[in-house]
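Below: the structure, in structure tokens.
For this view, one protein chain was removed and the others were kept in their places.
Labels run A, B and C following the written order; every chain starts at residue 1.
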Amino acid sequence: MGAGRPLLVITAGCSGIMFAEFLQYLFSGMTIGATYALVGLGFAIIYNASHVINFAQGEFVMIGGMATVFLIHIGLPLPVAILGAVALAVVTGLALEKLAVEPARNADVVTLIIITIGASIFLRGLAQVLWGKEFFALPAFSGNDPIHLGGATLLPQSLWVLGITLAIVVALAWFFKYTLIGKAILATACNADAAKMMGINTQFILFISFGLSALLGAVAGIIVAPITLTSYDVGIMLGLKGFVAAVLGGLGSAVGAIVGGLLLGIIEAMAAGYISSDYKDAVPFVIILLILFFLPSGLFGARGTERV
Amino acid sequence: MSLLRVENLGKSFGGVDAINDLSFTIAANTIHAVIGPNGAGKTTLFNMITGVYQPTRGDIFLDDASTVGKPPHVLASRGMSRTFQNLQVCMNMTAIENVMVGRHLHLNRSFLAAMLRLPAIVRGDRQCREKAAELMEFVGVGQYIKTDANAMPYGALKRLEIARALAAEPKLLLLDEPAAGLNAKETAEIDGLIQKIAATGITVVLVEHDMKLVMHISDYLLVLDFGKKLAEGTPTEIRNNPEVIAAYLGAA
Amino acid sequence: MLAKLTHPRIGGLLILSLIIALLPLALPNNYYYDVAIKIGINAIVVVGLNLLIGYAGQISLGHGGFFGLGAYTSGILTAVYGWPPLLALLTGVAVVGVLSFIVARPILRLTGHYLAMATLGLGIIISIVISNEDWLTGGPDGMYVEPFTLLGWELYGEKPWYWVIGALLVISVWMAMNIVDSPAGRALRAVHGSEVAAQVVGVDTTGYKVLLFVVSAVFASVMGSLFAHYSGFITPAQAGFFHSIELVTMVVLGGMASTYGALVGAVLLTVLPQLLSGFEDFEMVIFGLILMLTLIFMPKGLVPTLTHKLKDWRGGRS
Partner (left out) sequence: MLKSLFTRGAMLAVCAVSLLSPALADDAIKIGSFLSATGPASFLGDPELKTLQLYIDKLNAEGGLLGKKVELIHYDDAGDAEKARTFVKRLLDNDKVSLIIGGTTTGTTMAAIPLVERAKIPFISLAGGIDIIDPVKKWVFKTPQTDRMAAAKIMEDMKKRGYTKIALLSETSGFGRSGREQTLKVAPEYGIDIVLDETYGPKDTDMTAQLTKIKNTEGVQAVFVFGFGQGPAIVTKNYAQLGITLPLYQSHGVASNSYIDLAGDAAQGVLISASALLITDDLPADDVQKTVLVNYKKDYETAFKAPVSTFGAYAYDGLMLAVNAIKKAGSTDPSKVRDAIEQTEGYVGATGVVNMSPKDHMGLDLTAFRILEIKDGGWVLIQ
């Protein structure tokens, strides 16, 4: 009996560490995954309204973070700076739609992709000239004292990220279900021609969706900046990951984008923890290739037969 | 012997039966029409016959060999060709190139030969172009030989599709609403064209809403309603079939 | 005879050959030759990619991966294992050919943005592997590659390379235009125009898409190998996402479904960074702006839009 006890303690301790480890990966994955989800949601909203993939989506994230840093730097309090940054991103999004996407509405899919890539290079360049090439940190909204949970730790900012993401998802669900514009966006996504016949101004819907996804991107950029830092070129990677999240979930599905984003973040964290930190960036792409091979329209994408 | 035989065919989309337990045969050298109200499953039937959709149940035989599970291009090589209800003209090509695509099966399809532009390719293409031009004349769009497809009017594009289908030299030609969207004069011309095609020995199956056209040219009719066979027979028989009159003609 | 000369295949090739032959008179030094060679290398890759994207309508955001794979196969086999360069190049072709063939079927079942995603993922995986396996590839800092030798003859320096790449460019353009104007090529364009229409007249659309995917990947691999030998130094960036995007941008900017458009796209995007280097920090802003404006006002790309305008203008005059 006396010999058995320490052994038991060791195994319990061991599995305790393993569980704490797993929990830690999960927390990290969900925090970063929430950002991917918001960016992915931005992709989904624009895709729904127009079947355009906006590769400048990541730049909204950058503008959110960088503009907040800049506005705080010139002496504004954090909440005002945040509002200002979101407003700037939304204006950028609307201008992008009006000046770059709308004139080329009828162009080929690839052409539109390259136009938005051009826009992202332009915005990135502008940010670099205006705000410089350094990295910046935003102060955490409510301190940096980690919260301990089941042996793992979580930053208060992570709770902000998860909470705000959740709030946005709820707000969006309400928006799509109960507001006129929201319903109109859904109708356009479902069948643009029919929506047009019903008197919905699909052009306007596209305009609004750019504003909306710019807003989502900017919020994502602001809430993660205290954790991940920000610079003029953070948009490249976040944009790419957001696109992966959106496709993983099935393009155009809002639920899909959220699940896809969280999944992507968690997969990355688990891959880094359990498989290989060298190949953790490759793992999501391997998974997405496999998923696309077996489910050609993502996890939640519309499946149907094309009518000829 | 029948050219095409359909046995107990069924197709479901998400639990809804678009076609259910359908059987019929089509004899060679006839004009055969499939009619029925919207949503009766006519286009679905065409899509299954040509391999665009796979049936959920049942079997289809072309020359007594099953076609189920074969992709459209394999069925094309067995002598089937078709047009579409919604135009499927390649707008990125010229009119004559669209028709030349129709001759695909009769040409040297080797990639390597094409890359090196071997003499055989040049020769084959020249003959193909002549043949395509003839066909365009045949269907009545000869004046568009040098035009880009996207510059042609709707009526001409419908005929261009027929020319492309003919270029494949099919035994069985399926026309999905050849007269849809055409005015009375154009419809009359299509009427003549279909008969001209049938006269060359090609079996024609058509889906059409224009009853005047259908009754005039068809040898035999199949009436579908909600994915099921309502009736079949000669135009006269169909015209006098009380069920058809009740369900279809009477209602319309 | 005259009619034959104005045919794009013959007249265009003649003009292209003439430009390549006369250009050295205007190239003052090796730096200019270097830019010209890079234009040529990019152009050949893009001519191949244009067959896939422009003519068959299949997006690929992963051809940088095939380019890089070709470059690294050549680099590793010659530098580490001492293989003769030609054999290494052909091995690269085999590796890329087999890989692209294996993934082509499942990938090409996808359409539109899903296809874009899948090819993007494939390219990124290739570049991550190259970057991580530094025992073989030198890692992110890159590796040196031996010069190209064939039967004891060494291809070295800008001028000889200029003529080799120039000749390959003419051959590639000739072959690409042959493909476009052939039964196989028409079938491919029909796949873009209406896939189902192509199928019902007997085109094995999947088969052609796979074939074209492999052919364009092999174009990229061969040029990757040659680039590795020419430049003497390669980094994982050659296989990276940005290189893939750059290649697609060349196709789109020059004009999809236009072989000469692909050439123009390659020229512009290779020369532009050299021109803009004087703008320092404003380089990105200007580059992004040029890209956007060109495509907003000429969504079909430069060459198709301008030839169309020219036709209209001629038509208006006569």
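Quick notes
Just so we're on the same page, a contact is a pair of C-beta atoms (placed from the backbone, for glycine too) under 8 Å apart; a residue touches a chain by one contact, two chains touch by 3 or more.
A quick note: this is a predicted structure, and the numbers were derived from the prediction, not measured.
Under the touch definition stated at the start, the shown chains contacted by the missing one in the entire complex are A, C. Checked against the full complex, the one of C:112, C:142, C:160 or C:207 touching the unshown chain is C:142.
For the options A:83, A:99 or A:137, the residue in contact with the chain missing from this view is A:137.
If you put the missing chain back, the residues of chain C touching it would be 28-32, 34-35, 38, 131-132, 134, 139-142, 144, 231-233, 235, 237-238, 271, 273-275, 277-278, 280-281, 283-284, 293-294, 297, 309.
Along chain A, the points of touch with the absent chain fall at residues 17, 21, 24-25, 27-29, 31-32, 128, 133-137, 144, 146, 152-153, 155, 224, 227-229, 231, 233, 236-237, 269-270, 272-273, 277-278, 280-281.
The working rule: only the chains that are shown with their structure count from here on.
Taking the mean Cα position of each chain as its centre, B sits at the greatest distance from chain A. Chain B and chain C have Cα centroids lying 40 Å from one another.
Annotation for chain B: residues 52, 84, 88 touch two or more other chains.
Touching two or more other chains at once are residues 196 of chain C. Residue ranges of chain C in contact with chain B, taken from their complex: 175, 178-179, 181-187, 189-190, 192-194, 196-206, 211, 215, 257. Interface of chain B with chain C (complex): residues 50-52, 71-73, 75-77, 80-82, 84, 88-93, 97-98, 100-105, 107-111, 113-117, 121, 124-125, 128, 149, 161, 164-165, 167-168.
The touching residues of chain C, counted against chain A in their complex, run 53, 59, 103, 106-107, 109-114, 116-118, 121-122, 124-125, 128-129, 132, 196, 241, 245, 248-249, 251-253, 256, 281-292, 295-297, 299-301.
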